[in-house]
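This report concerns only the one structure given below.
Removed from the display is one protein chain of the complex; every other protein chain stays in position.
The first chain written gets the first letter, and so on, giving A, B and C; residue counts start at 1 in each chain.
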Amino acid sequence: MLTEIADPGLWPGGADRIAWARRFMPVLGALSEELDLDGWRVGLVLVLEPKTANLALALRDAGAEVIVHCPGRETSDDVAAALAHAGVSVLARSGTTRAEDDDLARRLLDAGLDALVDDGSRVIRLAHAEDRLGPLRGAAEETTSGLRPLRVMAADGTLRVPVLAVNDARCKVLFDNVHGTGQSCVMAALDLSGLELDGLTCVVAGYGHVGQGVARYAAALGAQVVVSEVDPFAALRAHHDGLRVLPLIDACPEADLLFSATGVAGTITAGHLAALKPGAFVAVAGGVEDEVERTPGGRPVRPGVTDHGGWYLLAEGECVNCAAAEGNPIEIMDLSLSLQALAVGHLLGRRLPPGVHLLPDELDERVARLKLDALGVRLDRATDRQRAFLDRGL
Amino acid sequence: MLTEIADPGLWPGGADRIAWARRFMPVLGALSEELDLDGWRVGLVLVLEPKTANLALALRDAGAEVIVHCPGRETSDDVAAALAHAGVSVLARSGTTRAEDDDLARRLLDAGLDALVDDGSRVIRLAHAEDRLGPLRGAAEETTSGLRPLRVMAADGTLRVPVLAVNDARCKVLFDNVHGTGQSCVMAALDLSGLELDGLTCVVAGYGHVGQGVARYAAALGAQVVVSEVDPFAALRAHHDGLRVLPLIDACPEADLLFSATGVAGTITAGHLAALKPGAFVAVAGGVEDEVERTPGGRPVRPGVTDHGGWYLLAEGECVNCAAAEGNPIEIMDLSLSLQALAVGHLLGRRLPPGVHLLPDELDERVARLKLDALGVRLDRATDRQRAFLDRGL
Amino acid sequence: MLTEIADPGLWPGGADRIAWARRFMPVLGALSEELDLDGWRVGLVLVLEPKTANLALALRDAGAEVIVHCPGRETSDDVAAALAHAGVSVLARSGTTRAEDDDLARRLLDAGLDALVDDGSRVIRLAHAEDRLGPLRGAAEETTSGLRPLRVMAADGTLRVPVLAVNDARCKVLFDNVHGTGQSCVMAALDLSGLELDGLTCVVAGYGHVGQGVARYAAALGAQVVVSEVDPFAALRAHHDGLRVLPLIDACPEADLLFSATGVAGTITAGHLAALKPGAFVAVAGGVEDEVERTPGGRPVRPGVTDHGGWYLLAEGECVNCAAAEGNPIEIMDLSLSLQALAVGHLLGRRLPPGVHLLPDELDERVARLKLDALGVRLDRATDRQRAFLDRGL
Partner (left out) sequence: MLTEIADPGLWPGGADRIAWARRFMPVLGALSEELDLDGWRVGLVLVLEPKTANLALALRDAGAEVIVHCPGRETSDDVAAALAHAGVSVLARSGTTRAEDDDLARRLLDAGLDALVDDGSRVIRLAHAEDRLGPLRGAAEETTSGLRPLRVMAADGTLRVPVLAVNDARCKVLFDNVHGTGQSCVMAALDLSGLELDGLTCVVAGYGHVGQGVARYAAALGAQVVVSEVDPFAALRAHHDGLRVLPLIDACPEADLLFSATGVAGTITAGHLAALKPGAFVAVAGGVEDEVERTPGGRPVRPGVTDHGGWYLLAEGECVNCAAAEGNPIEIMDLSLSLQALAVGHLLGRRLPPGVHLLPDELDERVARLKLDALGVRLDRATDRQRAFLDRGL
């Protein structure tokens, strides 16, 4: 067995946390009974915590041989131990260096995967760079920032496997990004800083789905929100949502809390940091390295808070909800992990050509309907008159 | 000259109202100076009120010969008179029958149009049905419900001209539908009924862009909002927005105010109406005939309100903000009418194949940027690091 | 009979509007059956529109002889005619001068009133100044600004009758001021100006109940709200509600719409007006003369809008919801007019000493309970354990 974890003895605590999460994930539970993945080997790369662990178990229950990998800084050792104890292969232990993480990823790839669920496309890109694709029939990727380089590769003709853009599914875009990431990032930032938002000014760089979510929850909690944007439609949207829109350098002197929500490296520069209001907190709600320019010499002042002499960095500039809290809310994760499970089933059930593909609508809709059932929300049905109208267009 | 209007003497009042609207429409003003439509004949079909009148004047100022047509029930006679007084041909007078409206539309078509701005695709379909397309190079259509039958025709191969789907432009979708139509319909319904929403239950059939806007403003004004949907994603979205979701028949007994926001005929049936809470008001926020099943025998009780023995119909089931108020807010209309102006320029500047086309992105963005300029909102610019990141995808 | 009205023939339209309002005023209806005012003469001074007309009818139905008076600029002639046609004495016609209004008020007082419902305390003060109190047992006054001079008189010992401060009842403070006045003033301002608030900046001078209501609805409709305050608690409250707080002179250059909500004369000075953003609209949500410094030379540009060369005054600086719309929403008025009816009954049923008195709690609660009944809202009951806890304090 491949497993490399920190401490197998931690499994009971991890198992309890995984079981707790499971009861709030009815859609994934229903799907694991439907899927048949017998005989396939599936690699999962994800932030290893109780919710994602349930995806590993669901795929295992559906018959797959599952191997989980997670970089050390995003690994909960008790969850890793619990998965290993449940018979899943796990390559993840906290405290690894980046080089060690890459080695673990190589071991994952060299196991000969049929399908891969990636996070940030780090492992897919590694597999291409080092020619370690092996028997891989395809991969699923759920982050905007992970898909971006894959689309560049697809355009170049260098992408050699099909990739399902789970990120673009409607169940993902509508709920995970706006509600899930927005709410959990705001909550995590408040938790780490001990602040409350009433009366504070929250500056949000980027007004895409994540930025809209952050802005919505920050405003709901009483903050004055200022948005910075480079796209005219997004800027106009923020303005019409009642928010002030300013270039970032002009917004910084008012910021009590600054979020980068662009998913683009180089968003918060040293110049921006120097212009911040004294005592401001800076957090990243996106998902790439170096959204905030690295500044040496920070001094830890409380868990997850580093004092940079005038301003405070939360979660060392990593995505604040992943690094500092348990990631996205359970109910939202139930949707996005269910999409991943269906994506794996879809990839293994057919030969798709290389390229970035959308998840078929019917799978997306399957998740939405299972979720409505679990919630007890009843859909209406179109009347005959409505159907006739829609058929002939008037 | 073609003009047929109710009373030319009404022009001074109409001219004042048009001038008032113009000062809140800086984008259209800027575009009329840029466009060159010299020598073209353009037909405009639209709800004739001060804001749309400015589109006629802007196209005229850009050099076009403009002919305006509007069905009688949506015509402001003073605005019609003012346009005629300003030298625009006008075929619109209040009090016409539907048959007379069709005759006016035929006269419009028979004038030999180069381009047509339609509303609900009534005139485009008439032109096809009666073979009156003449020299028409193309049309612009800005309603969802107007585009639906045109897309059916395009799929059938029976659409013989290019149509620009102005409705799908981002400046239209993001602002007009959610903000404009939502806010103006809620305001118009409150104005007609004399109600305030605090503590009332507002049921919204349909949670597309218009329904979301209606729900947002109704909730903002203190209503409890219940949504009815047939689409699972939309239902899930409403649920995650904190709204109750019920089949319409189950929601009706709680409704103080019921909006149809589907844009689909047959949405509110006699069965729904019979199930309404006594004293409920019913309004249409969409844009097609027969969204509410026609019920004879209503008794007018105040302007725009008909008593149907237990429930009240607003604006006789027509779109409540068009029929009962001045339509969408000025600032929002500035965006959508500017898109129409650019669409006309685009159609006349090239030969597009028959079919439903999207408005080119750069025209859409042109409108967004002019609007930001007019508002004094400053866009940020991507840093070099951000641009490099976006170019190579990571 | 005392009646002096503009045109008796207008009664049918007024009667329809009064009947329409009545169906949304269940509390007042229930009270008129409970009260017994046989043999008393009651004067009503109020903005004469369909809702207030129902108070006159309710008191008449309870047995009182009712005389209604209203200054000309706040009189709906059709409502006046309908009341007269229903046998109520009416001293109110549009178009009167202030001197004529005072004469009508004198005729009202000289009729020998037992009780008076006043508005702004204009007639109570006139009665004191000219020694025309007659048999008056007391008065009810429902505006903050009307009570202020009466409290000064009470402190001076010059107030000679008891006055019930209906304004301070909980059913009035909680609902009429925040919800009713706030919502109706924002709606009236949007209606007159034709603006929509998304993306505009709304400056509110004063953050008392009315100002909070205006700010709440303006923000709900998408405006960026800036508050100006002279009281530290109110300023802090606005700040914690997520609003920017600035001295008025610094807020004026950002204002698209400026509300005075202080109820204090001299709030908006010529200096403030000169500092306004070009094209700004100015409205009064309070209830006293001269909240906005009078500026001559305005030019009417559309109904209720005067152009002062750079900025626009709404409703000529009168309270915008009274002058420009039908006043407060029906449901809210049902509460405050019901309090007035109970106040009249209370004054006539006993001899209170001169001074400003609160309305007894049980009357206030009676109105709240009748309203809950009418709404179908069910109160819970304290458990035995809760009652025991509350009795002994722990």
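Convention: a contact is a pair of C-beta atoms (placed from the backbone, for glycine too) under 8 Å apart; a residue touches a chain by one contact, two chains touch by 3 or more.
In this text, all values refer to a predicted model and were calculated from it rather than measured experimentally.
*Asks:* Hey, which of C:Asn54, C:Ser228 or C:Asn328 is the one touching the hidden chain?
*Replies:* Checking the options C:Asn54, C:Ser228 or C:Asn328, the one contacting the hidden chain is C:Ser228.
*Asks:* Of the residues C:Leu236, C:Ala275 or C:Leu352, I need the one that contacts the missing chain.
*Replies:* Touches the omitted chain: C:Leu236.
*Asks:* Considering the complete complex, identify which of C:Ser145, C:Thr201 or C:Thr306 is in touch with the unshown chain.
*Replies:* Per the contact definition at the top, the residue touching the missing chain is C:Ser145.
*Asks:* By the contact criterion defined above, which parts of chain A meet the unshown chain? Give residue numbers in ascending order.
*Replies:* Residues of chain A in touch with the missing chain: 16-17, 20-21, 23-24, 179-180, 183-184, 187, 190-191, 194-196, 198-199, 217, 220-222, 279, 301-302, 326, 329-332, 375.
*Asks:* What does the interface between chain B and the hidden chain look like in terms of residue numbers?
*Replies:* Counting over the whole complex, chain B touches the hidden chain at residues 197-199, 219, 222-224, 239-244.
*Asks:* Hey, which chain C residues sit against the chain that's not shown?
*Replies:* Chain C touches the missing chain through residues 145, 148-153, 170-171, 174-175, 179, 228-233, 235-237, 239-240, 245-248, 250, 262, 264-267, 269, 288, 290, 364-365, 368-369, 371-372, 375, 377-386, 388-390, 392-394.
Operating definition for what follows: only the chains that are shown with their structure count from here on.
*Asks:* How many angstrom between the C-alpha centroids of chain C and chain B?
*Replies:* 37
*Asks:* Roughly how far is chain A from chain C, centre to centre by C-alpha average, rounded to an integer in Å?
*Replies:* Spacing between the chain centres: roughly 54 Å.
*Asks:* Which integer distance in Å separates the CA centroid of chain A from that of chain B?
*Replies:* Measuring from centre to centre gives 38 Å for this pair.
*Asks:* So which bits of chain A are touching at least two other chains?
*Replies:* Residue numbers touching two or more other chains: 239-240.
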